[in-house]
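One protein chain omitted, others in place.
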Amino acid sequence: MTEALLEQVINGLMMGSVYVLVALGLVLIYGVMHVVNFAHGVLFTLGGYLGHFFFTQWWDNYWVATLLSMLSVGLVGYALERGVFRPLNGNLRNQVIASLGLILALENAVIALWGPNALQWKVASTEQLVSLGELRFSVHHLGIIVLTMAMITALGLFLKHTRFGTAIRATSQNQEAALVVGIPVQRVQWSTFALGSALAALGGCLVGPLFLVFPQMGDVPLVKGLAGILLGGMGSVPGAVVGGLILGVTESVSTLFLPTDYKDAIAFMVMVGILLFRPQGLWGQRVRGEE
Amino acid sequence: MPWMALLMLLGVLALAPWWAAQQPFVLHMLVTACVLVVPAVGLNLMLGHGGLVSLGHMGFAGIGAYVAAVLMVDARWSFGGAVWAAMLAAGAAGGLISLLCFRFRGHFFMIVTLAFGLMLHAVMNNWDSVTRGAAGFAGIPRPTPVRWGDEVWSFGPLPHFYALALAMAVIAFALQYLVVNSNFGRSLAAIRQDERLARSRGVNTLLYKTAVFAIGTALAGMGGVLQVSFLRVAAPASFTMLESINMVLIVIIGGAGSLVGPALGALLYVALPELLRLSNEWRLVIFGVLLVLITLFAPKGLAGLCARAWRRVWPPQSQTPAGAKP
Partner (left out) sequence: MKHAMKSLPSLLAAALLALGALAPVAHAQNKVQIGIVTALTGPMAAPGVFQMNGFKLAAEELNAGGGFAVAGRKYSIELKVYDTRANPSEGATAMQRLATVDKVPVVLGELSSGVAAAIAPIAQDYALPFILTVPTGPNLTEQNNPYLFRVNANNHQLNVALADFLTKQGWSPISFIAWNNDAGRGGVSGIKELLPAAKDGYVGYFNLGEVDFSSHIANVRNSKSQAVMLFMDEEPGSLAIKQIRDAGLKLNLVGTLAMGSDRFLKRLDAQKLDGMLQYNAFPPNADVPRIKKFSQTYKAKFGEEAHGFSAQSYDGLMVAVAAMQAAGTVSDGKAIRDALAKLNHAGVIGNIKFDAKGQASPQVYVTQWCANGSRRILYPDNAKAGCGAG
């Protein structure tokens, strides 16, 4: 039984890492602009497709393709921020509605351009296997966990020790005060949006080779990413990390003794339950007048 | 005067079985539009008038649909009884769930409604013994035939069912009108505009929000019953997250908060694929882009655009010298 538990925990950490990547993008954008971009999942999907495209059409180096995909999606994010979210600044409802419209438009554009079938992205690391006792995982599997940890550390250092990172944190805390101190808030906003989008694209590129690239691939990570940041506390980066990982591990372990067809429902019930007792999330702060 | 226009439109729609007699497909589309418009009116009350963005609305339509399915097929209830039960069930579920949702604000609230919509769908899909699961609950009957003296009016033929669907749509709109123009509606508008201010004036905001949520979900339930009686099957595929998003689309494009908005949105949603013979994906891309454009440039939706165009053709009395009065 302990072996099964260990296996599920490792599985959970892997899926959780993917949720964390999505959650990080969401939380950064939320912190700086107070908007939840529901179309984040489609950016994840777009990242996967573009990564596949660059890999198969230009240069079959996995890292180059991923980087190119991240850059492209970052650009898309910039365009969305300037074209859609900035004009709707302050109107929460319309921003959410607009992002729903983006989901429809982008997801179906992907289907129209690439077709409804899943694409295969053959990368070497998915074929090589690693053994831990009787358990076996692919190198890519474990690589996702390692890479995400590295990403989180890099992000943390960036936010704490660089000028721009500090600017991001300042804008998250208080937009007006940041303006007063001379921080170029608008620049912070669009670059954070681009950065968050690039993180989503990274998620798509990591998951694509392991699980196929298909049009709905971002839907589940989006919902789980949202649940992760709710759990961890909106606006909190460490919260997003913890929330995503907890969600991933709980999901996997729950399949050991609960019916799997209700796996998602159970994950949400746990999340809602925790939020009822601690509405600001595990790491979030109760800010007065904050929505 | 405007009431004349309203009655005329209703008259045109009511006579549809005659002017569309050679094209039963038009009737089918109108029924589909009615089936969509009933939950849309509910969501319009919640979203447009109450300011509550629910992303799980069709989950409640599903509650109504399956409650009615079980009652009509397993317990042999009549359609009328099933509709009442469905509305009660969906409304009660909505009220209870909304109490949980209202613990959260803004984005949190929307995400939690999304989560509940997903949970409801999971139950519909997995609870095989009651809902017949993913394969769908087939064999749902049309309403039992009604007797008029010697005549029997059955709901099998499309024009007859259309009459029922139109009647239910009218009831939904009448309900919306009553709610919006009542004291309840006015308090709701106040809450939507500034909740804290309303609360400081002594309005029990939680009560009002829960009530409008429950009314909205009850209407969703009514729509659900109409839908499954029309299709004669209840399937979880009709009540997914995507369908809930479509419902938001219909309300927003039509014009959230306007009385006629849901009708415009539903008609456009049903008619567009027929007017623009495009592949399905491109149709949805257009809807998505339309939604973004509307939020950016025409937040009052189609209803707002029509009203603006109308004012240009027929400016209000105070402005125009040459009296083109309606």
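When the chains are written out, they are named A and B in that same order, and each has its own residue count from 1.
Going forward, a contact is a pair of C-beta atoms (placed from the backbone, for glycine too) under 8 Å apart; a residue touches a chain by one contact, two chains touch by 3 or more.
These numbers come from a predicted model, not from an experiment.
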{"item": "Touching residues on chain B - with respect to the absent chain", "value": "1-3, 5-6, 9, 12-13, 16, 20, 23-26, 28-30, 32-33, 35, 125-126, 128, 132-136, 138-139, 156-158, 181, 227, 230-233, 235-238, 255, 258-261, 263-264, 267-268, 270-271, 274-275, 279-281, 302-303, 306-307, 309-310, 326"}
{"item": "In chain A, positions touching the absent partner", "value": "1, 3-4, 7-8, 11-12, 14-15, 111, 115-118, 120, 129, 131, 134-138, 207, 210-212, 214, 216-217, 219-220, 251-252, 255-256, 259-261, 264"}
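In the analysis below, only the chains that are shown with their structure count from here on.
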{"item": "Length of the line joining the C-alpha centres of chain A and chain B, rounded to whole Å", "value": "33"}
{"item": "Complex interface listing, chain B residues touching chain A", "value": "47, 51, 53, 100, 103-108, 110-112, 114-116, 118-119, 122-123, 125-126, 245, 248-249, 252, 279, 281-282, 284-285, 287-292, 295-296, 299"}
{"item": "In the complex, chain A residues that touch chain B", "value": "30, 36, 84, 87-88, 92-98, 100-106, 108-109, 111-112, 223, 226-227, 230, 234, 259, 261-262, 264-265, 268-269, 271-272, 275-276, 279, 291"}
